[in-house]
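The complex appears here minus one protein chain, its other protein chains still in place.
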Amino acid sequence: MIDYLREIISGTWSLFVGLGITIRYFFQPVVTVQYPYQTLPMTPCFRGHIELTKDEETGETKCIVCGMCQKACPSNCITVNGEKREGVKGKVLTEYTLDFTKCSLCGLCVESCPTAAITFSKDYNLAGVRKEAYIFDLKKRLEAKN
Amino acid sequence: MHVDPEIIRLLAFLVGVIAFAALNAAYLVWLERKEAAHIQRRIGPKEVGPFGLFQPLVDGIKLMTKQLIVPAGVDPVLFKIAPILVMVPAIMSFVTIPFSETLVARNLDLGLLVIFAFASVNVLGLLLGAWGSRNKYAVISAARVVSQNVAYEIPMLVTVVTLVMITGTMNLHNIVMQQQGGFWHWNILNLSASPLMPVAFLIFFVCMLAETNRAPFDMAEAESELVAGAFTEYSGMGFGVFFMGEYANIVIGASVATILFLGGWDCPLGLFPGVHWFLIKMYFLIFTVIWIRWTFPRTTFYGLLNLSWKILIPISFFNLILTSAMLKVF
Amino acid sequence: MSAFAKSEANETFVLNLGPQHPATHGVLRVKLTMDGEYIVEAEPVLGYIHRMHEKMGENRTWAQFLPNTGRMDYLHALAYNHGYVSVVERAAGIEVPERAEYLRVITAELNRVSSHLLWFGAFILDLGGFSPLLYAFDDREHILDLLESVTGSRLTYCYFRFGGVYNDIDDNFVPGTRAFIKRLRDRMPMYHNLVTKNIILMKRLQEVGPISAEMCRKYGATGPVCRGSGINFDVRKHEPYSIYPEMDFDVPVYDQCESMARYMVRMDEIEQSLRIIEQGLDKLPEGPVMAEKVPKIIKPAKGDYYHAVETARGSFGVRVVSDGSNTPYRLKLRSPTFSNLSLFGEACQGMLLPDALALMGSLDLVIPEIDR
Partner (left out) sequence: MNCGAIKQKLAASGAEAVIETEYARKGFALNVQVAPEQLVAAVSVLDAEGFFIEAVTGVDWLGEQATLRKEAEAKAAAEAKAKADAAAAAGEEAPAAAPPAEQGELAEDALEAVYDFNHYDEFCRVTIRTRMVRSKPEVPTISHIYPGADWHERETHDFFGIIFVGHPYLVPLLLPEDADYHPLLKDFRP
């Protein structure tokens, strides 16, 4: 009988304790961020889709078309093509396409690049209605940036 | 043609009550979402109108414009009649609730009995809707709802009988009038009638939660177990009417608790009595109902029956006997 | 209770729990034979998100399989990273710098805390309580921010590399982590007051969902499931790997064999993980985070190798068979919840539906890890 009453009282008390906790939070300020009105700064380490970097001196890409990134990619989403041109040492980049629909953002391509020609973008507001919008022509993007 | 002005008054009241019930259902959803959000430290609805106040209107329009799907295999009659069976009795109960000294549609001598009579039809609506849906989750839910309501009607009625013994009337207006003059006259603190009156209020409140299928007793729609329980097959306004009926029932429950225990429209300190005090008390109770929902986990079905049969019923009977003994002695 | 379950068999009906059901956390389907609300027989049906990771592994180089490991148990991805990286390092004989090992353990333990917090929220959600989920997410968000600043991603981490880790920590990581540890320690009493001591929750979890120690053994249950049944088994202590032997931590064991015991094990493990993180931060040595002599193309010696790690859900083992080439010949992934779920069918016989769902929640299922 005493156990019975004790359980009722302690049980009821535990319920009131719970109610006390939630009402305290009710009056505390909200902690959510009202995206898209507010945004948080991206960490420098954020791994977005890849993009080509600029050579500081020439303003051109540093890519030497070695194809390492293409080989390192687990999902085969990178296509690199280049051609020999006269007067230029090595190959010249003609095409750098990223199929972002397949990319898993693992970063193996960036690590494998011998000339640091690719890096992660900080782009995270990505939305679109067509699949083709996610086949990025990175060379064109780099040129558009110049 | 002569028309009885009483009929016109009644009609006006009925329209008012339906509007009140519908508006309440809409804005209780808003309150529920807002309160839940702030308890969870979010903002909640905020896009439509200031503080998201027009959100319920938009939701209502969405529900109304949705297609009413009657799945193949359901019992079409039961399926369609069920939401109405939940909604109509809830609105009928408003007829006898006195919001203030003058603001009452029909002051019945057996007002309390009328309300409980209507309140028990609510479960029939849920049962028929669930059974008519021919859905396994819904049928399990229906079985739960019925036994839950049977179990909780007993302690609730026993508590009410205790109260009626003290007041000596079932007329809601008279019950409130007896509690006039400050919070120490309210039945919840009527310790001279029975020292267990606050406990009786708690029991009544818990039973009200269970009767209206609110968390932590929301066995009927326990979404992590039964998906949406009795409402699984309903879409659009069919679901909307169920929803309105549920919220109207909460309003009724809170109103009855206010009238029986918290002195109706009486002001706590005996000043400025009026309809606003009634609404403040009622909405505070509704706020508590929502607050409870967003704090506790759901009970199990047998936990709920254990609570009713092993705790609430013995205590409420003890209270009944104690009260009658004290009435006899003093 | 079970007396009801054995009533006339022809009065039973089949209830399909899932694949789309709020309590099955994704796409698990359980075929329940019910007698009223009592479960007569339960048969989990798997494979709705089976992706054949093992075959994928055979078609990729050793390094290319790394991103896959983060996508099986998406809640404790770093432990999966750790298991795979360790087994390849064992096979290829790669030494890992000490600082890298410390970073691995710190981040993996942070990830374990985040996994347990999410489980806590989702479990209470299964039981019908909403707000604890959001409180747990509030805390978890801080962990994700910390891990994002190191690994660059928030959920499907791919941070460990053969011979080290991908990136060194920044200046804010250590103070940020210490601040988080303090914050979570301050919050834990709130969780216990709001949830653990709540009478409704206690009534729902105590003496519900019994899993005996013998049953754990027969089904190969590991992790908090077996520790809730009184078995002191934790791979971090049993087969110490990485720098766990240098860490001072306890393995919480409860022997009530009920859902509440499994709940308590996980809640206590959060504290133990915080202890490990703290020690790791104290002892964190300077130095490189990547071994210098890691070959560009990894070709482990012929033979087969095994490595087990303790994830938030139990013992995760990787068996690789190498034929000396640059792709795995065979890659077997032993996922803990696969075994843990396999005992569900026997454990929930004769139980009520809500209790069975509480039991299922207490197993902490991550479906992509079961289906692989």
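List of remarks:
Labels A, B and C are assigned to the chains in the order they are written; within every chain, residues are numbered from 1.
Note that in this section contacts are C-beta pairs under 8 Å (C-beta built on N, C-alpha and C of every residue); 3 or more make two chains touch, one makes a residue touch a chain.
Just so you know, these numbers come straight off a predicted model, no measurement behind them.
Interchain touches from the omitted chain, evaluated on the whole complex, reach C. Considering the full assembly, C:308 is the residue among C:66, C:277, C:308 or C:348 that touches the omitted chain. The residue touching the chain not shown here, chosen from C:275, C:299 or C:319, is C:319. Considering the whole complex, the residue from C:216, C:247, C:312 or C:366 that touches the absent chain is C:216.
Against the chain not displayed here, chain C makes contact via residues 46-47, 50, 52, 54-55, 58, 87, 90, 216-221, 226, 231-233, 238-239, 303-308, 315, 317, 319, 321, 329-330, 332, 334, 338-339, 342-343, 346, 371-372.
One rule holds in what follows: only the chains that are shown with their structure count from here on.
Viewed as a network of touching protein chains, the structure reduces to a complete graph with every chain in contact with every other. Among the chains in view, C has its Cα centre nearest the centre of the complete protein Cα set. Chain pairs B-C and A-B differ in how many C-beta pairs are in contact, and the one with more is B-C.
Chain A and chain C have centres, each the mean of its CA atoms, that are 25 Å apart.
Inter-chain centre distance (chain B to chain C, centres taken as mean C-alpha positions): 44 Å.
Inter-chain spacing, taken between the CA centroids of chain A and chain B, is 50 Å. Residues of chain A in contact with at least two other chains: 15, 18, 21-22, 25, 31.
In chain C, the positions touching at least two other chains are 131, 135, 138, 194-195, 198, 200.
For chain B in complex with chain A, the residues that touch the partner chain are 35, 37-43, 291-292, 294-296, 311.
Considering their complex, residues 36, 39-42, 136-137, 140, 143, 215-216, 218, 222-225, 227, 293-303 of chain B touch chain C.
Across the complex, chain B is touched by residues 13, 15, 21-23, 36-37, 124-131, 134-135, 138, 194-195, 198, 200-201, 203-204, 352-355, 357 of chain C.
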